[in-house]
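Removed from the display is one protein chain of the complex; every other protein chain stays in position.
A, B, C and D are the chain letters, set down in written order, and residue numbers restart from 1 in every chain.
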Amino acid sequence: MSDTHSETVAYVRETILPPVPPPLAETGVIKWLRENLFSGPLNIALTFVGLGIVWIVVSTVGPWLFRAVWDAGSIAECRQIIAERHGPDASGACFALIKHRWNQFVFGFYPQALYWRPVLAFGLLFLALAPVLFSESARARRIVLGLAVVLTFAVAQALGAGTGALLGMLVLMLLWSALIEMRPGWSLLASLIYPFIAVWLLWGGTLWSPAMALAGFGIGYLVWRSLARFGMFAFALAVVVTAMWWLLLAGPAASALASMAPLRLRPVSSDQFGGFVLSITIGVAGIALSLPLGVILALARRSDLPVIKMLAVMFIEFIRGVPLITLLFVASLLLNYFLPPGTNFDIILRVIIMVTLFAAAYMAEVIRGGLAALPKGQYEAGDALGLDYWKAQRLIILPQALKISIPGIVSTFIGMFKDTTLVVFVGLYDPLKAMSDAIRASFEWKGAYWEPYVFVGSIFFILCFGMSRYSMYLERRLKRDHR
Amino acid sequence: AEGDTLKEVKARDVLNCGVNTGLIGFAAPDANGNWSGFDVAFCKAMAAAVLGDATKVKYVPTTGQTRFTALSSGEVDLLARNSTWTFQRDTDLKLDFIGVNYFDGQGFMVRKDLGVSSAKELNGATICIQTGTTTELNLADFFKANGMDYQPVNIDSNAEGEQQYMAGACDAYTTDASGLAATRASFADPENHIILPEIISKEPLGPAVRHGDNNWGDIARWTLYALIAAEEYGVTSANIDELAKSSQNPEVQRLLGTTDDMGKMIGLDAEWAKRAIKAGGNYGEIFAATIGEQTPIGLARGLNAQWTQGGLMYAMPFR
Amino acid sequence: MVTYTGADNPPFRLSMLIYDRRYRSLTLQAIVFILVMLMASWLINNTLQNLSAMGKTFSFDFLFRRAGYDIPQQLIPYNSDDTHLRAAIIGVLNTLLVSITGCISATVVGVLVGVLRLSSNWLIARLMTIYVEVFRNIPLLLWILVILAVFTEVMPAPNAYRGENPAATMILFDTIAPTNRYTAVPSLGMTNPPATISLGREGISWAFIAFVVVIAAAWFGNRQLRRWAKNVQDQTGKRPTTWWISLAMFVLPVLFLIWYFGLHLIPPVLRGFNFADGTNLDNAFVVLWLALTLYTGAFIAEIVRGGVLAVSRGQTEAAFALGLRPRRTMSLVVLPQALRVIVPPLISQYLNLTKNSSLAIAVGYMDLRGTLGGTTLNQTGREMECMVLMMGIYLLLCLIISAGMNIFNSRVKLRER
Amino acid sequence: MTTKTNAIPAVSDEAAIEIVKLNKWFGTFHVLRDIDLVVSRGERIVIAGPSGSGKSTLIRCINRLEEHQAGKIIVDGTELTHDLKNIDKVRSEVGMVFQHFNLFPHLTSLENCTLAPIWVRKIPKREAEETAMHFLTKVKIPEQALKYPGQLSGGQQQRVAIARALCMRPRIMLFDEPTSALDPEMIKEVLDTMIELAEDGMTMLCVTHEMGFAQAVAHRVIFMDQGQIVEQNTPKEFFNNPRSERTKLFLSQILGH
Partner (left out) sequence: MTTKTNAIPAVSDEAAIEIVKLNKWFGTFHVLRDIDLVVSRGERIVIAGPSGSGKSTLIRCINRLEEHQAGKIIVDGTELTHDLKNIDKVRSEVGMVFQHFNLFPHLTSLENCTLAPIWVRKIPKREAEETAMHFLTKVKIPEQALKYPGQLSGGQQQRVAIARALCMRPRIMLFDEPTSALDPEMIKEVLDTMIELAEDGMTMLCVTHEMGFAQAVAHRVIFMDQGQIVEQNTPKEFFNNPRSERTKLFLSQILGH
C-alpha cells in the first residue's frame, strides 16, 4: 500500500532552474524608499517628522554657519562685515574669535614658544599606549605609530618648535617606535616610564626630579626581588624603602645630579595650564593613576576577607554616591585641612588626586566585572600548579581580566575626560567655560556665545567619539576571540 | 596657620596672590596669560616690597566660593580680590582686612527704556545677582526694608551676569557700582543703560591676609598706605628715584627709606616702599592706569580720591 | 549520626599567624585594619590641628542662624529671615525636584529614542543615532551652557509680550509664555477653597488631600478591576474590556472634585515687570532639567536599545509562530525579558542624573549644592561642616535610589540553573 | 537511533498544505525557486538538503515568518496573503518547533505552554493548564512543569517546546532541525517524542538529517538544493536508490559522517 503510494510521489528534477532576478518592485531605489521610509502610515508620518526636524536644524544653523566670518579683529567688526555682506538683520558665526584665540582654548596660558612640549607629550602618549591598546593587530598598531610620529612632528613644526627640539623629538619617537616593533616586551617598560617623561615635558625643570622619583620604584623593585623569598615582608620592606627614598634621598640626589648635568627644560608652573592641555593632563593622569588603585580595590572587593572587603565596598560606594563636583570642592576647600599643618600643594595636583580617587571607584567596578567574567577553572588551575595568590593574580587572572575590561576602561575614561570640564568650579581654566568666559571678558569678544561652544564642543566630540569607536572595535574583537 | 608668612614667602621666592578669575579692570589674564588690573597691581607692589621683584607673583584665580578658604588654608599669602570688609568675615572667618583700597557701594543698572529712575521702583523686578557675595545679602535686606518683592536670577560669574542682563533675562543687574560701571562701559551701547542713583550698601573693598600673622598683616597694610601716601606726597614712579635723592620732605624721606630704616621694623630692608611704589606707581597712578577715567572702565575717583581732595583715601602717618 | 568536631587542632604557635590559612587571614585583616585606622586618625588629627590653628571649631550651630539670602525657587515657604537649615532643606527639595522630574522625562526620552533607533524608518533611525552620539560624546556642562544660551538669547523678554502689537505671542491658547527668564504657565485657582490644615508655616489644603485620596482610591480600584479581569479571563478565557471603566474611575471623581472646588486655571498676565498670577518656572530649573533630560536620555536610549536587541529574534519568532500579535508579543515576551537587561544600567543612569544635578551651579539653580554647599558655605565659612553634610545627603539619596531599584531588579531577575 | 519500523498509516486525500510555484528572494538572492508541493492531511514529510539550500526558508514561509514574493501558499484552505486575519488563522493552525527551542526564559514550562492558548485561543486558565499538563505528560516531563527553561537540559527544553506547540492543538506541525542543537543522548529523547506524535497521525513537515527518523515515520522525503526540490521519494527508495547525482553525493556525505 505504501509502495503504491510511493510510486505517485517519486519525482526527480532533471534540469536545475537558474536563479532569476526578483520582480521589479523588489529592487532598486523604489523598493528601498518603500521599505525604509514609506512602509506604512506610521512610517510615513515619522518620515515627515524627521524631514521637519532636519529642515528646522538646517534652516536655523545653516545660514549662521554659512555666513561665518573668519577674518576680523573683534566681534563688532564681525557683525559689521556680516551686515555688509548679507544685510543688516543677518546673523552669522564669528569664527574670527577662534582664529585669534584657538591657542588659548588648546594650550591655556602655556608659553607660546614651548607649545611643542605638550604636543610631544601627547604624541608620545600614543607610543606608550600602542603596545597595550593595539597589541592584537600589527597593522593597526603600525598605522597608529606612523600617524602619531608624523602628526606630532608636523604639528610641533607648525607651532614653531626650535630645530634642536624638533631633531630631539624625531630621534626619540623613531627610536621608541623601533623599540615597540622589535622588542615589544621592553616597550612595555618604556610605557611605564612614559608618565615621568610626560611630567618632565609638561612642567619642565630638571629631568632628574622625575628620574629620581622613578628610581624609587626601581629601588623598591630591586629590594623586593632580592628578598623575594621572605614573601610579604620583602614587599613591605620594599614599600618602606621606596617611601624613605622619596622622602629623604630623592630630592637631594636630584639636585646633586642637576648641579652636575642640568638637563633642564624651562619650568612652566601649574597656573599656566589651561584649555585642553589641562583637560587632557588631568584626564590621562587620572586614568593612569586610577588603574592600579582600581585593580587593588577590585581585588579587595572580591576578597574573602570580610574586613578588607568591607573597607573596599565602603570606599567605592562612598565615592560613587557623591557628585564629582563635591569631590572637587573637597580638593580645593578641604584637602589642605587633612594634611599636616604647613603642607600645601598645587591645586592641579589636588584635583588630580580627587579625580583619581573618583575614577578608581568606577574603575574598580569595571575591573570587578572583568574578574567575574573569568571562569573559576582559571583560579583552580593556578592553585593546582602551586601559584600563590599574588602570582596567580599577576600572571593569570589580571592579564585576562584587564583585557576583557578595556572597553569599560575606555568608557570610564571618556566619562572622566568629559568631567574634567568641571574644574572650572574650583578656579582652573578648563577649555569650555573658564576659557570662554575669560576670552569673552575682553572688550573685543564680549557677546560671542556660540562660537566657543561650537569649537570646544567639536573637539570634545571628535576625541570622545574616536575613543568610543575604538572601544566598540575592541568589544567586537573580544567577542570574536571568545567565540 | 600662624607661621611666619614673610619667611615662607622669602624662602619660596614667589608671592602667592589670590585674585578674581577674571574681572576686567581689577584682575584678568590677557591672551598670553599675563595678569593685569587694580588688584593685580597691589599683588605686584607687595612682591616688589617683599621680594624685590614685581614679577615674582603667582596668581591664583579664586571664585567667590573658594577665595576665603584659599587664604585660610595657606594656598595664598594674600587675597587681593575685591572682597568686602565685613564684621563677620573679619572675625568669624578668621581673616584680617588690612585696609581699604576701593570704597564701593552696591548699585543697580537697568535699561533706559524700562522707564525706571529709582531703585524704589523695582518692585516685582527680576534681578541678576552673583551668588555667594555680600551683594546677595544686601539685596535681600534692601527689598525687605522697602517692603518690595523681587525675583532673583542667580548667576555664577560676572561674564554670565552680563550675558543674562544684555539678553534681557533680568530687568536689573546689581553688583558693586564699580563693577556696574565697568560692565556698562564695555557695552556697545552704554548710553542705553543707566546706573540708578541709590547705593544700597557700603562696600569697602580691600586686600585680606590670614588672621594671626600680625607682622605679615603689617607689611600688607603699610604697603597699601605707602601707595596711598605716595600719591598724597606727589611721589610717582617717574620721579621716585629723583625724590629719593633730593626730597627734603621728612615724610617722603622716611617713606623712601632715605633717613629712617622703617623697613627693619617689619622685617624688610629700607627701600621696600620705594620698590612697591616703583612697581606700578602710586595709588593714583594705579587707579588711572587700570580703572580710571582714561581706561575703558572709566571710573571717577569719587570716594576714592585723597582726603585732601574730598575723598576717603587717608594714609596713616609714616613715622 | 556521628558529630564531627575539628579532628585535628594542633596547639597554637606564633608562626601560625603567617602560615596557617585561618590565622593568616586574620593577621592580614588586622594589619590592614590597623593601617586604615592609623591613616584615618592621622587625617583627623591633622584636621583638628589645622582647625585649632585657625581658631575654628567643628560645630553645626551655624545651621540655626539667620540665612539672610533669598532663593528664587522654593517648594515650601522660605524667606531671608529663615535659618540656614531651612535654606538647606529648600536646596534638598530643589535637588529632588530636578532629579525626579529629570529621571522621569529622561526615561521617556530614552525609551522613545531607543525604540525609534530600532525603527525600520531609515531617516528616523539615523537622526536618533546622531542625537545619541552627539549628546553622549560632549560634556554635560556644554549642553547646560548651550541650552541656557538658547533660553536667554532666543526666547523673548517678558516685555516683548507687552503692547498692542506684541513681538511675541503666548502659546497654547494664550496660557504659556516662554520668556528668557522663566516660562510662565497657568496656576491653579479655586472658587470654593476648602479649609487648610496648618502645619507650622506650611499649610496643606484639604483640596490637595482630597485629590490625593481620590487618585489613590482610583489607583487601588483599578488594581482590583484588573485582578477581577484576570480572574474572569482565567475562568472563561475572555478578558473583559476594562479600559473605559478604569478611565472613568480616574476621570469622574476628579471631574467631580474639580467642579466641587471650582478648580480652574489662572493664566499668567503681564503685570509690572513680569508675568504674575500664573506660575513662573525659573529658567534655571527648566534649563537644567532639559539638559539633564536630553543628556541622560541619550544614555538611556542606548540602554533600551541594547535591552531590546538582547532579546533574540528567536523569541519574537516563536511568539509569532504561536499566533501572538505583535502588541502582545511585545508586552508578554519581549518587554519582560528586556527589562531584566535594562534595569541595572538604568539604575546607574538615575544615580548619575541625580549626581549631575549638582551642575546646577552653572545656571545658578539653588539646589543642595547652591544653598548648603554654596551661599551658606560662603557666608558662614564652615567648609568642613557644609561639605560633610552635603556629601552625606547626596550619599543618602544615592543609596535610597539604588536600594529601591535593586528591589525592583530582584523581582524581574531570571531564574537559571 | 530507535528504528522501530511502524506501519505507515494511510494518508487522506485532502490537502493540508498546497504550495504552487513559490518563489522567494532575499534582496537579489533567489532562495526558493518554483517550489510545488502538496501535503495531504496526515502526511509526514522529511525535508533534507545541504546547508543553505532553503529548507528553513520554505518551512518558515508556511507560517509566514518569511514573506514570499511570488506563487501561492494555501494552508488548510486559507491562502497566505498580506491579510492579517488569514495569517493569524494559519498561525494558530500550524505549530512550529525551532532548532534552538526559543522557549520564553521568563516563564515556567507550564506558563510557556499556556501563554498562547490563553491569549490567542482565549481558553480559561484552568483548562489551558490541564491541556498543558496533558501534553507535558505526553512528552514525558510533567515533573518539570514548574521549572524555568534555564533549569532544564537541552532535550527537556526541546520537549517543552514541542508541548508548547501542541497546546495550540495545531493540525500541522513544522519542525526545523529540532535535534541539531542537542547532545547525542538528548537527541533520542526528542526523536522518541516526535515518533509518538507521528503515530497519532499528525501532519508533519520536518527538516532533519536524522535518517533513522525519516525511515521510521516519513511518507516522503524531499531533497532540496539551491532553492528547488531536486528529488522526492519514499524514504526507502530515497535512501537505497537515490536517482539524482546530487542526492547521491549528499547521502554519501551524511552517511559517511
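Throughout what follows, a contact is a pair of C-beta atoms (placed from the backbone, for glycine too) under 8 Å apart; a residue touches a chain by one contact, two chains touch by 3 or more.
Please read all numbers here as calculations on a predicted model, not as lab measurements.
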Contact list for the unshown chain, restricted to visible chains: A, C
Given A:Pro18, A:Gly87 or A:Gly386, the one touching the chain that is not displayed: A:Gly386
For chain A, residues in touch with the removed chain: 375, 377-378, 380-381, 383-388, 391, 395-396, 399-400, 403, 481, 483
Interface with the unshown chain - residue positions in chain C: 4, 6-8, 10, 16, 19-24
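Note that in this section only the chains that are shown with their structure count from here on.
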Neighbouring chains common to chain A and chain C, by label: B, D
Farthest chain (mean CA position) relative to chain C: D
Where chain A and chain B are represented by their mean Cα positions, the distance between them in whole Å: 41
Intercentroid distance (Cα basis), chain D paired with chain B, Å: 88
Chain A, residues touching no fewer than two other chains: 329, 333, 336-337, 341, 425, 449
